[in-house]
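The complex is shown incomplete by one protein chain, all other protein chains being positioned as in the whole.
Chain nomenclature is as follows: A and B, assigned in order of appearance, with residue numbering initiated at 1 for each chain independently.
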Amino acid sequence: MRELPGFDPADLKAKVAEDHGLHPMDVYLKPGRIPHIWCAGCGLGVVLSCFAQGLKRAGLEPRECAVVSGIGCTGRTAGYLNMDTYHTTHGRAIPFATGLKLSKPDMSVHVISGDGDLFAIGGNHMIHAARRNIDLKVLCVNNFNYGMTGGQVAPTTPIDARTTTSPYGNREHPFNLPHMAHAAGAVYVARWTSFHARQLVVAISETLQKKGFTFIEVIAPCPTGYGRPNKLGSGLDEMKFYRENSVVRHGADPSEVDIGLKGRIAVGKFIDVDKPTFQDQYRAMVGTLGGKGKK
Amino acid sequence: MRKFWRLPLDAGSHTIPIGEVKIIKDRCKGCGFCIEFCPNKILEFSPEFNAKGYHPPRVTSYDECVNCDLCEIICPEFAIFTVLVEKRLVTREDILKHTERLQPGEKESHG
Partner (left out) sequence: MADSAVLTGEHFLIGDVACAEGALAAGCRFFAGYPITPATEVAERMARRMPRVGGVYIQMEDEMGSMAAILGASWGGLKSMTSTSGPGFSLMTENIGLGMMTETPCVIVNVMRGGPSTGLPTLVGQADVMQARWGSHGDYGSISISPSSPQEMFDLTFTAFNLAETYRLPVVVLTDEIVGHMSEKVIIPKALDIKLAKRPKPPASLAREDYVPFMAVDGLVPPMATAGEGYNVHVTGLTHDEWGYPVMKDTAQERLVRRLVDKIRLNVSDIIMTEENGLDGQLDAVVVAYGCTARSAREAVERARQKGLAVGFLRLVTVWPFPEEKVRELAARTGVFIVPEINYGQIALEVERCSGGRAETVFMGLMGGTMHTPEEILAVIEEFSSRRNP
């Protein structure tokens, strides 16, 4: 049988010594794990950066946060953040995060995953966690396709868009994600794009201070999987498109913010309401029993 | 060129941050976000190649970085950031250098 090379913890330490700490935000990154796997021009690096900036702005220590992700390019975000992170199975980040949050109620539990992971295979879990108002912070990066597997059609792919599994142009109506989240019961619903980096940082820090199921959709360029087959240019071209075509509409009715292949993108904070969380309700119920219950 | 009909009354009493751009060249993947979105347009692609084969950015005007942090936030690779160098007083002369007097009949514009 083959000789197995052993494991040497020093290998990582060498890499860390060479590269970690060169950038002020490196403190939020797992030492030795960058460069990340995302393509040049991908919007996910921006999302990772904005997430770290959002934590910094809200003043949260990494130790107080946990990030749960699913499968896909966005799911890899978890592996780069310097906190307790869980890269789970496709579509199941939200129920995993539910279990984690209910067992560690004082931690800030985030779900960072993609449009396919959260709304196709994970759709059922999304709507139920929103319905229950579990105190989770969901960041859904929407690049309109399944990027990791090479650019297949997704429930968010606009009509007429080409992907490897919609080679003649997609004919299915896509989801309107803010509408879905709002209808299911999310207490905070917003959409930004990777171009709106500053607003995204503010939104992320707002959700960190908000109790309940919060949902931020981030439109991000995917030049490899989506941009190229649809002749949208490079990642930079997609970002410029967001700049030209986004319209800030705070408080807009989420049912009216659909996105097409071309055309306007409504961004902003659409919904911000308050509702008792699952844990508020559970604690109240336990209180009626005369027992100590969970804190 | 910005045009005003008179100098602001408080001209000479404000400071603006001046930053220094730091580029971690070998992390750059040449996406162009920082170059395109810098509000003061002080970055451009440099002709050199980094270790990955991309053209990292370089600064075109050292004096005009205002430490706004946008490049730091928007860079996907954690390859660029700014540090505050000083808070510089903007004198009346600085303003006069960058603005023009409105002619009679012209409207104020923001260049």
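By our rule, contacts are C-beta pairs under 8 Å (C-beta built on N, C-alpha and C of every residue); 3 or more make two chains touch, one makes a residue touch a chain.
Everything numeric here is computed off the predicted structure, so don't read it as measured data.
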- Displayed chains contacting the withheld chain: A
- Out of A:Ser49, A:Thr85, A:Asn133 or A:Asn230, point to the residue that touches the absent chain in the complete complex. A:Thr85
- Message: Take the complete complex as the reference. Which residues in subunit A touch the chain that isn't displayed?
- Response: 2, 4-5, 7, 9, 12, 30, 33, 62-64, 66, 68, 78-79, 82-89, 91-92, 94-104, 106-107, 124-125, 128, 278, 282, 285-286, 289, 291-294
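Throughout what follows, only the chains that are shown with their structure count from here on.
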- Task: Find the geometric centre of each of subunit A and subunit B from their Cα atoms only, then give the gap between the two centres in Å, rounded to an integer.
- Result: 31
- Query: In the complex of these two chains, what residues of subunit B are touching subunit A?
  - Reply: 24, 27, 29-33, 36-37, 54, 70, 72-79, 81
- Where on subunit A does subunit B make contact in their complex? 22-26, 29, 34-36, 38, 40-46, 48-50, 53, 194-195, 197-198, 201, 234-236, 239-240
